[in-house]
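Below: the structure, in structure tokens.
Heads up, one of the protein chains got dropped from this complex, but the rest are sitting where they should.
The block that comes next holds chain A.
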Amino acid sequence: MAKGSKRVGAAKSRPSASKGSDVVMRDIREKAAQRRRTGPKGSVKIAVTGFHSTSWWSHDPGQISALVEQRISVSETGPGTRNTNGGVRKRKIKKNNGSKIRKPAISGTIAYLTVSGDLAPKVLALDGLRIKDAVLHFDTNVREVRVVEALRRAAGSSGLSEGDLKVHLTNTLSRRFKKEAALLDLCGMAYDTDLSPLGLQFAEPSSPLFVAMMAICDVELGTAMDKAASVVHVSLANNNIGDLESVATLAETFPELKSLDLSGNPRLGNQPKFPSLWKREFKKLETLVLDNGPLLSTADVRHIIGSFPRLLNINGIKIPDDLRKKVKGSLVVLPGQFKDDGGVGSQFLANFFAGYDNDRQGLVDYYYDDASMFSLVVNNEAARVSDGIIPKGEWAAYIHESRNLKKLDNQSARLKRKHVGKQSIRSVFKALPATQHPSLAEEPGKWMVECVIHPGVPDPTGRVPGGVNGLLITTHGEFKDDHVLNEAHNVKTRSFDRTFIIGPGSEPGSIRIISDMLVIRGFGGADAYNVGIATAGAAAPPPPPLVVQPVQQLTPQPEIQQPVMQQSDSDDAQKQAMVTELCRLTGLNVGYSTLCLQETGWAFDAALQAFQSAKDRIPPEAFAV
């Protein structure tokens, strides 16, 4: 209740709070109307009505914009210059006004057109336009139009006059609005005796009642700021809502909501269609209550937080931090997959970057041969952490070697920038600025390295004619370089992505690089892949074990063997992550979570189902830590 009481305090400090609630409502209404007139800068939203249920209307939103365009054009060019070619007329509009009128958004019986400020008076002048049996009305008082339309539709079905219906609904809403709790409690509304005489369904897609109620809230509660202060929580519980579509306008009226209760609507199921309906409309929603039914699976939770970026709780269960953190945009980021082959990959990486920083010529001799390939690309478009001033020529040390096939069409340049063999690679390495990469072992959080098996690389010893397994290693990280800019030495941190294909060398036990592809871009930080560093207590898989060897002590590597897919490390890590997630979602302790997962063959959703169906029989010690 801390929040609730804080809100009461805030409300009291408002000068109008001492007046009666009707007066408050009126004040807010006036303020809202005032703000409405100014509108967002540059563009004006216009509500169009009068087209619905006429023989003119073909249910194509483009029909309205086309008509408006045509009529404005006619009035501008005059009947004398009217061109019969519609296309020409359209182009004229575009030229004269700098913008074409886009298709309006249709909501019920209203179409919303957004036009530029200079075009608005011309569009509004079309008010009363008759075409066939339609009489179109154009109005900038979008909110009021919405109320009037919804009330007109609702009144039509209820048998009350529009005025009476408005009073009736306003009274009902006032009764349901708990000011102290900042709550609009529409719980059980579908069965409210206030509404039963109206003969209207509360929340059915075909019923205008919910839309009318939201429209009244919209006007009564005024501007976004006032609404945010007075209604923070909405309950739509126990209304037997079958389709969220019927309450979709909630997001237009209360975009600032912090909590929403949708429980007791069993027809919505466990995976209501949030993403298709509310795509991040509720930017501040922290608490969501769904049906009292079965627990949500991790997949469900991820699905839901995709729509509500600030969500903290679902059904009273805190969303695990790691689940939230791993959502970048709407994609789930997992730690690197490192399907190494006997440690060859991790050993290679440790050696390679130390060698690249300290002794590139020695590195070339050690890892490259006459068939090795190297190429580099500059990505100067990639997003950066800092948007500070980018000095001219920041890529000067690299750009002449950049082999971006998207841009580079010259065949000979393409060939020249693909370096094949020790000689060529040695000379390009020599020309590139000196670098310093963070240590993989000491600062694993600055890296994302992954490794998969690459089949069929040749065996230079000729023992396996069909080729052996090599490794495809992808690395992402950062480095500092020492480059000359404006005749002065500069140190700059940059990000890079580098991919290697490695295989056995001709000496027994040696490794060679078959392919080395490097992309350099502006510094983008490590946030995107820094998930291997777990929050305290979370059992995130550890970064791949890496052994650092001083570059001087380069020793022959263990031989790459025939197909070996050592999955055990990452499998264990995955299992551990599943156990942690199950613990967090169910409250089970580690032992019982593991048991549950083992019994369901490590199928996470099946384990969650099993927990759900057996939860009443689970002994208390399963929850004890």
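By our rule, a residue touches a chain if its C-beta (ideal position, glycine included) is under 8 Å from a C-beta of that chain, and two chains touch if they have at least 3 such contacts; residues count from 1.
Here is the rule we go by: contacts and distances are computed from a predicted model.
Q: UniProt names the one chain left off this complex as which of "Trm112p-domain-containing protein", "Nuclear transport factor 2", "3' exoribonuclease family, domain 1-domain-containing protein" or "IBH1-like N-terminal domain-containing protein"?
A: Matching "Trm112p-domain-containing protein", "Nuclear transport factor 2", "3' exoribonuclease family, domain 1-domain-containing protein" or "IBH1-like N-terminal domain-containing protein" to the record, the invisible chain is "Nuclear transport factor 2".
Q: Taking the entire complex into account, which one of A:Thr49, A:Thr287, A:Ser424 or A:Ser495 touches the absent chain?
A: Residue touching the chain left out of view: A:Ser495.
Q: Specify the residue from the set A:His137, A:Lys166 or A:Arg403 that touches the hidden chain.
A: A:Arg403
Q: Using the document's definition of touch, tell me which of A:Arg302, A:Arg360, A:Lys446 or A:Arg494 contacts the absent chain.
A: Of all options in A:Arg302, A:Arg360, A:Lys446 or A:Arg494, contact with the hidden chain holds for A:Arg302.
Q: Can you say which of A:Ala66, A:Ala528, A:Leu595 or A:Ala610 touches the chain missing from this structure?
A: In the complete complex, the chain left out is touched by residue A:Ala528.
Q: Of the residues A:Val123, A:Leu285, A:Val519 or A:Met578, which one touches the chain left out of the display?
A: Reading the full complex, the residue touching the unseen chain is A:Val519.
Q: Using the touch rule from the top, list residues of chain A that touch the missing partner.
A: Spelled out for chain A, the touching residues are 275-276, 279-280, 302-303, 306, 328-337, 339, 371, 373, 375-379, 381-385, 403-406, 414, 418, 448, 450, 452, 454-458, 467, 472, 474, 476, 495, 497, 499, 501, 514-515, 517, 519, 521, 524-525, 527-529.
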